[in-house]
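My questions will all concern the structure given below.
In this view, the complex is presented without one of its protein chains, the others remaining in place.
Moving on to chain A:
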Amino acid sequence: MMPTSYEDGHISVSGAGGGSMPGKKPENTAFKQQRLPAWQPVLTAGTVLPAFFIIGLIFIPIGIGLYVTSMNIKEFQIDYTGVDMSSPCYNCSQNFSWNSSRPCACSLPFYLDQPYDSNVFMYYGLSNFYQNHRRYVKSRDDSQLNGNQESLKDPSKECEPYAWSSSKPIAPCGAIANSMFNDTLELFYNDPNGSKVQIPLTATGIAWWTDKHVKFRNPGGNENLPAAFQGTTKPVNWHWPVYELDSDPENNGFINEDFIVWMRTAALPTFRKLYRIIQRKNNMVPTLPRGNYTLEVVYNYPVRSFDGRKRVILSTISWMGGKNPFLGIAYITVGSVCFLLGVVLLIIHHKYGSRNNIAT
């Protein structure tokens, strides 16, 4: 890289002297003489084999613990895309397009075969939806979302082609905001006595604290949002402007949690996002008792065009989050492999290695 600078390092022609100057005797420091005290680890059987066994012995119990925890988590998924003719949402999925103003509703019955005890988390899941596409990911204006007035009126170029609509700035701008998930999902418990009880869903507490309180802010505070968004227009796919997302002023505009959740883009094309929380009411009754339920869907969000899928997931949660059997299995596998490897290496070492290395 830097040959030019070394090329002429050879001859110093300027003036008397030059060449090999008689030098001072170099200092006798441990650093200069390369004698710094040092720890010199060697991979001997005495250190490596125990390491394998220890890794094995640590990983296997962790794996078992994780697996058991994961198994105790209850999870229920239902696909409501309506691909099948038999699906209740088939009609909605066939008819619907973004421009349609008439909402299409469908309801899916399902049965939970065990009661869900603690808080239940309700997710919507999308498949084949590329929230991680580069052009999609960058199509937002964090400055605008943070309540910056200039960005509100003049969205970033990154938002193109969703920055301006009929010569008004779009708020919130960009492809992410524009494609916000807008199905409405409601859950009803079909009481054995025949009545249909709506299950109360909590719409707050579903976003990151920093997103809600730092990253997303409404321009000019949370009061009088219509005025604050004066001069902007709604994203083209939206039915309502951003300040009509919710009636609660603490959950409206840019700080609407559904919006925030959507704006936190997923890493993979199949993802789930937290939609609602079903709070546990008291300790006596399960949050969701065993029985029949109906999922009422207002079908607004078209995914059929790109072969997408929509799901609803109900899940309980443990200390390690939702159901995740992979982690436990992976730990058990890696632990076992380490242990086995330890045994194999020990055998190899005893059979072949010892004559080379008595020092173990």
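The definition used in the following text is that contacts are C-beta pairs under 8 Å (C-beta built on N, C-alpha and C of every residue); 3 or more make two chains touch, one makes a residue touch a chain; residues count from 1.
We adopt the following convention: contacts and distances are computed from a predicted model.
Asker: Since a chain is absent, check the UniProt entry for it and pick the matching name: "Phospholipid-transporting ATPase", "Sorting nexin-1", "Transmembrane channel-like protein" or "4-hydroxy-3-methoxy-5-polyprenylbenzoate decarboxylase".
Answerer: So the chain that does not appear here would be "Phospholipid-transporting ATPase", according to UniProt.
Asker: Of A:Y67, A:Y80 or A:F121, which residue touches the hidden chain?
Answerer: A:F121
Asker: Which of A:I64, A:A105, A:A203 or A:V334 touches the chain that is not shown?
Answerer: Of all options in A:I64, A:A105, A:A203 or A:V334, contact with the hidden chain holds for A:V334.
Asker: Sort through A:Q33, A:S107 or A:T184 and give me the one touching the missing partner chain.
Answerer: Missing-chain contact among the listed residues: A:Q33.
Asker: So which of A:F59, A:Y116 or A:Y243 would be touching the chain we can't see?
Answerer: Considering the complete complex, A:F59 is the one touching the chain left out.
Asker: So that we can see where the missing chain sits, which residues of chain A does it touch?
Answerer: For chain A, the residues touching the absent chain are 1-16, 18-20, 22-28, 32-34, 36-45, 48, 51-52, 55, 59, 62, 66, 98, 119, 121, 123, 128-137, 139, 141-143, 145-146, 148, 156-157, 160-161, 175, 178-179, 205-211, 214-215, 264-274, 277, 302, 305-307, 315, 317-324, 326-327, 330-331, 334, 337-338, 341, 345, 348-349, 352-353, 355-359.
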